[in-house]
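One protein chain omitted, others in place.
For reference, chains read A and B in written order, and residue numbers begin at 1 within each chain.
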Amino acid sequence: MTAPLLEVRGVTRRFGGLIAVNDVTFDVHAGEIVGLIGPNGAGKTTLFNLLTGVYPPSSGDIRLEGEASGGLKPHKIARRGMTKTFQNVALFMESSVLDNVVTGGLLNNALPEARDKARQILDRVGLSAIADVRAGDLSFPERARVEVARALCTEPKLLLLDEVMAALTPAEMEEVIDLVRSLRDDGTTFIVVEHHMKAVMKLCERLLVLNFGELIADGTPTEISRNDRVIEAYLGANFAKKQASQPVETA
Amino acid sequence: MTRQRLLPVLLFAGVIILALIPLGLDPRGYEMRILCITLLFASLGQAWNIVGGLANQISLGHAAYFGIGAYTSTILLKLFSLSPWLGGVIGMILAVAFALLLSLPTARLKGHYYALATLAAGEAIRVIANSWADVTGGPVGISVPYLPDGSLWMMQFSTVLPNYYLFLAALVVICLVFWKIKSGALGYRLRAIKENEQAAEVIGVDTYRSKLIAACVSAAITAFLGTLYAQFQFFFDPDTVFGVATISVKMALIAILGGVGRLSGPLVGAAFIIPMEEMANSYFGSSAAGLSQFAYGAILVLVILLNPHGLTALFAQLRDRFTGKGGSHDRSVA
Partner (left out) sequence: MQNLLTLLQTTIDGILIGGVYAVISIGLSLVFGVMHIVNFAHAEFLMIGMFIAWFAWNYAGIDPMLGAFIALAVTFVLGMLMQRTMIKPILHAPQVSQIFLTVGLLFALENGALLLFGADYRSVSTGYQTQALTLLSTEAGRLFVPLDKLYAFLMALLSGGALWYFLSRTRWGRAMRATAQDPMAARLMGIDTDKMYMIAFGLGVGTTAFGGAVILPYITASPTVGSQFVVLMFTAVVLGGLGSVAGAVVGGIMVGLIQSFSALFLPIQLMNLTLFVIFILVLAFRPEGLTARRRA
């Protein structure tokens, strides 16, 4: 078996007295699509911020392709091949869609090549028609797509998607799922935070579950849907007890 | 796309007109001096525009670079009869060194904090220039030694006409530098930093390095303009070349009035404000020492209150109305 693309070992992050991410350990292998789920405030976005260098971890190790990346600045981590989209959408609002994506392309290309690359990616994610529109003038689902396109243009090995399917219609969700799958087939690895359970179960082959900053489960969607700790985290202890007597219907 | 082609044509025509203007004027006359100062401040505004406009780092301390340039070349000319061209280059190097030093504590500061820190840094240099009298001459000021047989190499001439063309050439070069930065990869990076610094980092923009490059380019240009100014004025003191009001804020004001972040901004701003100031000064003389600066303040306040949310949009709106273009997403492009 090959070495993991991403190794996370005992990563903890404190904010003052609050422990947002607590002693989290997991691996991600090249070619996987891993879902990261958990109730609101479980620390999913914080974990993404630690992986991409937005904050340094308080303790623990993060390795990308075997080399330590914890505590590096975000642009260095992006250069190593890991970037993310922003949950609340952080586009360059005054710039056009094309220019947003071009900026991502500048990581590995000179400007003319970055432009060509950006156009190809806009084509692929179906945004060519709005390439010249100001990002601030887009609808929320469109913005989320531009986030994905901009991140893709940095040519990541590992891309962290933070709720890019929020507010999408079921048909649009299908499109995104197909897109992520085809990108994976071309060699990109994904970690996906998503609240829409059906979409997560459909897209991901493996799930990580965070609760109060701790990793409480790591397994296939079927395993996770039967895991008592997960059901308890999502639905409360009482519900879990009741469910224990009945088989859980898998999604 | 038509604008892309129209712009160079317009600029070229503008340069030709500016080059022809002095032919109709007395080369020793007062009007020539006003034109020279206007060109100088258009260049200064454009230099400020690189950091203030493109990177959104609101500097209130650019006088430090300007004064370093003016003093370096003048002191070297005095002591070693060094050509101001070489002295100017040394001034540029010193200004870049100061920009690098200043970036250590300030590169991560934003908005109000950055403005405060640069303001203090500029003032610190002014205090040093005033008290280091052995070298700078202190508060009484310094004179550029007069060379009877002036030459281009020594940057001294019998009329201000050659100065005018030097200022014009400087303006053209600086505008080209600005445009090159703005439309190139660095321009994309600076725009990203301006609009969302954290997102820029995450998609691989080295925000520290990009801001540093912009600051150094701006500092070097400003310093060389200081040398040109010294060779034009022949006399200056620390409170003039290191002044918050006389240089730092005026540079910013010119860029802001004409449209911050735009190539045309400082050109419009300088053409509007400098002749007005010079005429007011000559008309009212010393009887109204504070008048022009009072007017600066009042104009700044008015311009901002007229359109607090879009300084960039003020002239742009007029232009869009003029050219019949209403697109709002055009705002960021030029």
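In the analysis below, contacts are C-beta pairs under 8 Å (C-beta built on N, C-alpha and C of every residue); 3 or more make two chains touch, one makes a residue touch a chain.
The shown structure was predicted, so the numbers you read here are calculated from the model rather than taken from an experiment.
For the chain that does not appear, the touching partners among the shown chains are B.
Residue-wise, the contact with the chain that is not shown comes from B:109, picked out of B:109, B:173 or B:271. From the options B:123, B:206 or B:237, the residue with contact to the chain not on display is B:123. One chain is missing from the display, and on subunit B it is touched by residues 52, 56, 58, 60, 104-106, 108-113, 115-117, 120-121, 123-124, 127-128, 130-131, 245, 249, 252-253, 256, 260, 288-291, 293-294, 296-301, 304-305, 308-309, 311.
Everything below uses one rule, namely that only the chains that are shown with their structure count from here on.
Contact residues on subunit A toward subunit B in their complex (touch as defined above): 52-54, 73-75, 78-79, 83-84, 86, 90-96, 99, 102-104, 106-107, 110-111, 114, 132-134, 136-137, 150-151, 153-154. Of all residues in subunit B, those touching subunit A in their complex are 184-185, 188-189, 191-192, 195-196, 198-207, 328-329, 331-333.
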